[in-house]
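Yeah, one chain of the complex is gone here, protein chain that is, but the others are all in their spots.
The block that comes next holds subunit A.
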Amino acid sequence: MNAIDKTKPAEEKRSRYSAGVMEYRKMGYWQPDYEPKDTDVIAVFRITPQDGVDEIEASAAVAGESSTATWTVVWTDRLTACDKYRAKCYRVDPVPNSPGSWFAYIAYDLDLFEPGSIANLSASIIGNVFGFKPLKALRLEDMRLPVAYVKTFDGPATGIVVERERLDKFGRPLLGATVKPKLGLSGRNYGRVVYEALKGGLDFTKDDENINSQPFMHWRERFLYCMEAVNKAQASTGEIKGTYLNVTAATMEDMYERADFAKSLGSSIIMIDLVIGYTAIQSMAKWARRNDMILHLHRAGHSTYTRQKSHGVSFRVITKWMRLAGVDHIHAGTVVGKLEGDPHTTKGYYDLCREDFVPQNLAHGIFFDQPWASTRKLMPVASGGIHAGQMHQLIDLLGEDVVLQFGGGTIGHPMGIQAGATANRVALEAMILARNEGRDLLGEGPEILKAAARHCLPLKQALETWKDVTFNYSSTDTPDFVPQATAAE
């Protein structure tokens, strides 16, 4: 028998480690009979090899390049327990309806990763390998994170349940709005928008991702005027209010300074952008944990690598990483709004945020059972191009543990910001009341809104203003598997 079998790892040590170049599959990175251990991290990649590169070799190469391998054989492997440290590709399936692309399942031993570090995890899994020449394109679709690894992270310090307790708001989605225009307002004018929106009925207002400290408004001015607005609205309604103060800045020292100032002013929540990077996010999560602060994450930048199906990282993976990293809020899509979001794929993200155990669901893009082992729940945020007239669809699609953010849909109201906020709050409460009474939201939604508008003029005006606004474009990031109808036994 040939010492180096095409489908088996090299067993003959001497020939395996002689100097030169060897196919990855022969180096032990392709092990079709490997059974992943409960403690293995598993990744599934969408692999599009270059013409003439076969899928098994390409998949084995991904396993190799994302774990121990380099382009040539190195004798120093023999100084290590290299069989353990090699990632093992154990399964390669064709992508349905997509010739030339394959799903490669790769298992990684837990010892390959530093406990509690997204930076370390991502440096392996999406490191060099994404530029590997034999591949045309590569996408990280999903990961199975074993309990043993999940438990090395803090997770959200506050999470959905404690956030609700702290805000004293139960049984309905929270309502927010991003202050618009997103750039150019002075601190004093900015605070005006915050006050009007909160007094009108919103729970939260929000800085946009690119509001940091610009010539028209330095960050301290924004924080001071916003907290005046929050406290004034709180006193005028008797209800807890908040505004996400964006502490994103050029350096960690700047971010800590801004977060400390937000805390000293009594803010209940601060905000960061995804572009600050995984390590900065984890640092801010630890700061938030020490300071009883809710931490909101805006996913600025994610579409550069999540949107196209052929190459990049799926947002479901980013969602998992962010729940581990320990943010309390994450933007996860609206389905009906102005930004990308297929309904099934988005449901998958929401489940990953909110459930303690997420079962495999290929129709939602979930490749693996994912246990969260009591990691706190991450509040999803729906933001971008939504309005009161869609309330029934939003609640039907997204449920009640979500922050619905109506920026334009509040501030653009013809009768002003307070009226816009009130319209959204009345629509929301009427819809939750009706849902709990057992009414069919999708069928009766427009009627329920109309009935609620009879005692609320601002809602009537909102429905008239935005009645026909929808964003019906097809999504680029959709599930590859559709449920097949099967005949009943």
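Rule of thumb we're sticking to: contacts are C-beta pairs under 8 Å (C-beta built on N, C-alpha and C of every residue); 3 or more make two chains touch, one makes a residue touch a chain; residues count from 1.
Everything that follows uses one rule, which is that contacts and distances are computed from a predicted model.
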Name of the absent chain as recorded in UniProt (options "ABC transporter permease", "Ribulose bisphosphate carboxylase small subunit", "(2Fe-2S)-binding protein" or "GXGXG domain-containing protein"): "Ribulose bisphosphate carboxylase small subunit"
Full-complex contact with the absent chain, from A:114, A:260 or A:356: A:356
Hidden partner chain, touching residue among A:81, A:183, A:235 or A:442: A:235
Chain not shown: contacting residue from A:23, A:257 or A:429: A:429
Option touching the unshown chain, where A:32, A:96, A:115 or A:171 are the choices: A:171
Where the unshown chain meets subunit A, residue by residue: 161, 164-165, 168-172, 201, 220, 224, 227-228, 231-232, 234-240, 264-266, 356, 374, 377, 422, 425-426, 429-430, 432-433, 436-438, 452, 455-456
